[in-house]
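One protein chain omitted, others in place.
Labels run A and B following the written order; every chain starts at residue 1.
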Amino acid sequence: MSEFFHQYFDFTIMGDHFSEILEGFLRNLLLFAVAVVLALLFGLFLALLRQLPGKKFMPLRGLTIAYIDVFRAIPLLIILFLISGGVPYLNFLPKDIRIPHWFGQPDPFWYAVVALTMVYGAYMAEVYRAGIEAVPGGQVEAARSLGMSHGQTMRHIVVPQAVTKIPAPMLNEMISLLKDTTLASVIAYSESLLLGREVLAETFNSSAVMLSGLMFLVVVLPLARLVDYLIKRNQGKITRGSHIEVA
Amino acid sequence: MAEAMIRLQGICKRFGHLEVLKGVDIEIAKGEVVCILGPSGSGKSTLLRCVNLLAPPEEGEVFIEGHDICKGPGSGSGEDSWELDFVRQRVGIVFQQFNLFPHKTALQNVTLAQEKVLGRSGEEARAKATELLERVGLGDQLRQYPETLSGGQQQRVAIARALAMDPHVMLFDEVTSALDPELVKEVLDTMRKLAEEGMTMMVVTHEIGFAREVADRVIFMDDGVIVEEGPPAEVLENPREERTKQFLGLVLER
Partner (left out) sequence: MRKTRLAALFAVLLLALASVAVAGCGGGSDSTSGGGGSETSGGGGGEPLSVGSDIPYPPFEQGKPGNYTGFDIELMEAIAEKIGRKAEFQDTSFETIFRDVQQGKFEAVISAATITDEREKAVDFSNPYYLSEQAVLVKEGSSIKSLEELEGKTVGVQQGTTGQELAKEEIGGAEIRPYPEGPDAVNALKSGTVEGVVIDAPVAQNAVEKSGGVEIAEKVPTEEEYGIAVGQGETELLEEINQGLKEVQEDGTYKKIYEKWFHLEPPKAIFSATHEAE
């Protein structure tokens, strides 16, 4: 049993490498911050595309649905490898785009941003869709009957109500995204997991990796509780037809 | 008499394989109040939705103020066709489920479309909204959200909301069916006032009393066709058709 503590909770090792792991964790947070904003926007964009009405937009709707299906099905790690392994070879793109080094962040950072955005955008689009569909259709009929266009109806009636229904499931997706930033370690982005594994190789001890996990715990746990609270509150509310499934 | 306000010719409407309207012809003159009765599934609500293009018919023509808004099957369903604007700015509709916007106050419900669709200024819209809400007896509820209003009050807001667009025709789709009995009267009174002011109205309803007192014409529909129509005194007191008699017998028994 003491071996267990020695392997995972060697405080000396944790102490020695604390600032290193913390720096790495900040890189997880940075990746998260950038990717989550892009994913939220991209997801909304996809969700709105999917809602475009009428026969003439059917191909666009179809494409959007196909995109969402594909990127919810293929594992994020695979997408990550496809991007980091393949994009540099796409010679028709300028080097600056193939191997990005923007704002001082190295290319693994940007490959990870793209992968996370593409995949989580798809998941978030579904959350938005649930929110949109939870807005009673009668209101849309009323708005259209008053002469409001599809765009106006979405903007003034549907989306404002949809976004109040989705914080809980959306937060869940965001938490998932935060945790998935550790996947960037396999393409040599120096975030906390990768650094923890380096300490592991040096010291033959997993405490630094545990430390990285604990940092996630500290950040994610309060957020997860917040989600639980929001779900409870949503269920208790009596709003017209607005109960959403947490995906 | 000038061109009819609304003219429906040979309307057929299908939902998938279900034929809901099987050839309907109606003419409604300006200022006329027409009540449509019938059992559920007879296609009454669908008919209303054909008039304002929420559910355009597969076959038939719809003329509003002489203009054909449905040039052929389904053509009126184009999202950017002029017919849509034309129709929805002339035809107001009130729904059974009120369909108010819950995230807006009563006042805002009535001003929103005025500003966004008609381009009226905030001031103009608010002034008109206030006036209309007062007319329907809700002048003291302007800042209330729909969830604090009773069903009857909500429905009156819905009426005011539709009227704010200065429609030439008002459609009412069983607007009292979802209300508690004690709240029905206030809504019917509002509708009656509207009729007295000369509004052209197409009212789908179960309220026989209202039809008898306010309607210029009563139409009885069943199974996707018009079975009988005529002045209320005739249709309601002395129906010719067997189906009409049956239906009225059932309804009046309530």
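Criterion: a contact is a pair of C-beta atoms (placed from the backbone, for glycine too) under 8 Å apart; a residue touches a chain by one contact, two chains touch by 3 or more.
Note that the structure is predicted; figures quoted are calculated from it, not measured.
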{"item": "For the chain not depicted, the shown chains it touches", "value": "A"}
{"item": "Touch criterion as defined above, residue of A:194, A:210 or A:227 at the omitted chain", "value": "A:194"}
{"item": "Residue, one of A:108, A:131, A:147 or A:169, that touches the chain absent here", "value": "A:108"}
{"item": "Candidates A:28, A:64, A:84 or A:234 - the one touching the absent chain", "value": "A:84"}
{"item": "Missing-partner contacts on chain A, residue numbers", "value": "84-85, 88-89, 95, 98-99, 106-108, 185-188, 190, 194, 197-198, 200-202, 204-205"}
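Criterion: only the chains that are shown with their structure count from here on.
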{"item": "Intercentroid distance (Cα basis), chain B paired with chain A, Å", "value": "46"}
{"item": "Chain A - residues contacting chain B, complex", "value": "53-54, 56, 136, 138-139, 141-150, 152, 156-157, 160-161, 164, 239-240"}
{"item": "Chain A-facing residues of chain B, complex", "value": "52, 54, 77-79, 85, 88-89, 91-93, 95, 97, 99-103, 112-113, 116-118, 158, 161-162, 165"}
